[in-house]
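Notes follow the structure.
Every protein chain but one is kept in place in this view of the complex.
Note that the chains are named A, B and C in the order they appear, and that numbering of residues resets to 1 at the start of each chain.
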């Protein structure tokens, strides 16, 4: 079952609410002997951390991760032991405020109504369990996952904000660390800054598209039918807050292609190895990795917390208007970039172990 | 684990190859006492069956389903007993032909290469396990799933073929049974007939987009974080052969929307009940159903089996050209319509039981 | 979830009722490239088959297994492909008789009452799903499992029938194939023959204890806490019909031992390898295999189908007397021997793949 767990052999279980004392996760099934420190995990967490630019929420969280189990010293280094790795972050900036309004009103676009329908109650403070704060633990678990498949490199970038997409001819992976949008295209990043300033100041919000790419993934990961690599990747990405769509390789564009255009032809390269002339498949055929880059994209809806009043209803069944004040990301797609990266890493780590289990390779 | 199983409380395990003696599935966890006959399942199977028009493969399969377990008479009707339901279809039209060419060549766009990389061997006859023939068992299992959520109605339609989409102003669910494309728009169906005749005669193929809609789904199905309804729906749909993208509600369009445009406002209707003014969310907020229609779309790539020669390589590492003769669907998206419908039904049945398990409702 | 499935990476799902058209199982996760024929599986099935002596039920089932998927030719041999292996046996000796009495009465010691309480109905013909007939598929799946761990040998024997136990000083594995009880002690087998003739003729039945032993299991299989090898072994064995107890190594005797007596001391053997001086642990410490023989025992209750009238009640709530006529095993423990063997093999195959997945060895 998977209410709050993800993965099979490499399995992540997260817990915690936005305004509870802490959030955390348990990473189970990690191979033993892998060097792992808090500092390494912190690097990824810091990329997702709020409050780093004017374009993300001003909540100030140190997001300092603690490793509470599953590591020990070997040969002078701290390594994984093969037992569960418990990671925790104390919540430090949960402002005490009056939640009675949120408690009694269903904010449009939020999970208020559905949690209430499902459970009969909910923790309204900062969205409770439905808060994007949970994604910090995905990033932490992803930092562990990244160490499992040898030579694998997982990266992600924001490729569209609102209607404006990056120019792929200017794609530069180095660029994503240099601007507050994880944009691989410096010029588009500048335009986005203007766009988002305008949106932010008007109290509005905007959607986005994120692209994740994994290099160095060996051929053979995945499984036919219900353990497809792209299936688990879609599941992973769609589990991220606010995501409304996911595509692999050519994705929805494939609908408009002919068989001739879409089929990635193969040939023997100069090095005597098989290579593909294109990657419409996004590195996955029949649910199994080809050895090419794994390429996926996902759409993130605009933040539902906006200053413009929206019609809604109260728990007691009266019409009302909702305005969401407070600290919010005008484009949650930005901080979804390291989260998408983490989820891809988790899926690949899991399938790497599953493949090794069934076939004994590599 | 889920190599060949899908779902949790309502769980489907499929088996079988395109050209083996039979294909089948085991449906586990079905509630007891539900009336179920082979004839009812057959209705859905017949909608997916090949060879029903010139627009689908000419393979002639009766696709007659047999129920081998899990049912018994009660009060004069055959009902489920709560134990596993085994469904089977004998393969009857696996033509004996020479597979040595396919056996030694990796067809571009097919799973030949990746199965070989994963397993070191594969059953090349008709694609073996990677054949779309497996989807017949999804439809059979889906026919069972449709009976579980009271008053739920799941339907699907082809909404785009190649670059041509249906005109939504002409949408008529009655129409999907009247044309060979499951088109909800009669006029577009006529244009598609011309399009596909041209493609078929040239030995080419084309992609498509399918939309699935579930009405009558109670609010509260789904679970936060890793048991999200949309997550499992994405997983279900992406597990279908040739699917390259999936979106919920506004989907990728949400990336271009502002928070004001995207938030589905709520109000108290004349009947005193809560209603939504829009459904950009596709009936799911925070991973949990709102009570609105569940709406998803998925992109199907063009069939990789085409008559135009494509560059490829042999198992022994030589360059070659591949032409795929034989019986193929020029647009696999068409027969994916009942398959998508079935997968949505399976996801909803599973979550209905899961929700009832945790909360005791309804 | 595991209503009707067992195992994780090596996963068996069974289906079918005693008097339905067939019984079957799906074996998922089997490594590819393993030689597998119906004849090999049949060898184990024939050891469990009813009607082979006067000491087992006279139901006459050929129990001929069919492989319906998951195998293909490679280098002139039929091998597994890594995709699901579907195994099926047609039921051929389900006598048509009147089940109305059983349908309306709860037989003491049978699952009649509890199935009815759970599901509100049941298939009464031959016990339906609760029939020991299901165990044929465990044996079939176990025959596959036995081929996965290199050099592993799994065997089982009947070590007690009623109050009479074998004399371990006379233990001879060769003997188990020579008597109708799978007794490792020829002399006790003779005494059992007399015992059971008397019980059988009086229309009674008797319990038994089975011991299963796996040799050649590498050290390191299992997992701490909730994936313990002995835990999964206990689960596997307790899932067999009529089993009421299971123990590992010294088992219940360990309660009476001191720490000095119980601890299996270790030493470096003449070959320079670590060896244990005893095996009270049954080859498992901390849930993980030591490399010694895995040793387990389980208790099987007497068949509940007996000729002596027993007090019971009808579905409509009246007191009644039940006499179970028909064909039954006077000691179901006998045919449980190959079943226990199969379940141990399945657990070990699963843990072998899980261990390989997490650690990369062997």
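In this section, a contact is a pair of C-beta atoms (placed from the backbone, for glycine too) under 8 Å apart; a residue touches a chain by one contact, two chains touch by 3 or more.
What you are looking at is a predicted structure, and each value in this text was computed from that prediction instead of being measured.
Asks: From the list C:50, C:142, C:227 or C:338, which touches the chain that is not on show?
Replies: C:227
Asks: Which candidate, B:126, B:207, B:224 or B:340, sits in contact with the chain we can't see?
Replies: The missing chain is touched by B:224.
Asks: With the missing chain put back, one of C:31, C:82, C:142 or C:302 would touch it. Which one?
Replies: Considering all chains, including the one not shown, the answer is C:302.
Asks: Looking beyond the chains shown, say which of C:30, C:250 or C:339 touches the absent one.
Replies: C:250
Asks: What residues on chain C make contact with the chain left out of this view?
Replies: These residues touch the chain not displayed: 1-6, 8, 14, 106, 108-111, 113-115, 117-120, 129-130, 134, 160-163, 199, 204-209, 219-228, 230-235, 237-239, 241, 244-268, 272, 274, 277, 280-282, 284-291, 299-306, 308, 310-313, 317-319, 333, 354-355, 359.
Asks: May I ask you to list the residues on chain B that touch the chain which is not drawn?
Replies: Counting only chain B, the missing chain is touched by 1, 8-9, 29-32, 82-83, 224, 353-354, 356-360.
Asks: Contact with the hidden chain only, please: which chain A residues?
Replies: 1, 3-5, 8-9, 11, 13-17, 20-24, 26, 28-29, 32-33, 66, 68-70, 72, 74, 79, 81-86, 118-123, 128-129
Here is the rule we go by: only the chains that are shown with their structure count from here on.
Asks: Does the chain B and chain C pair touch with the same residues on each side or with different residues, judged by whether over half of the numbers are shared?
Replies: Since more than half of the residue numbers are used by both chains, the interface counts as same.
Asks: If you average the CA atoms of chain A and of chain B, how far apart do the two points sit, in angstrom?
Replies: So the centre of chain A lies 26 Å away from the centre of chain B.
Asks: Rounded to the nearest whole Å, what is the centre-to-centre distance of chain A and chain C, using the mean of the C-alpha atoms as each centre?
Replies: Roughly 45 Å, centre to centre.
Asks: If you average the CA atoms of chain B and of chain C, how far apart do the two points sit, in angstrom?
Replies: Taking the average C-alpha coordinate of chain B and of chain C, the gap between them is 38 Å.
Asks: Among the residues of chain C, which ones contact at least 2 other chains?
Replies: If we look for residues of chain C contacting two or more partner chains, we find 1, 8-9, 29, 32, 82-83.
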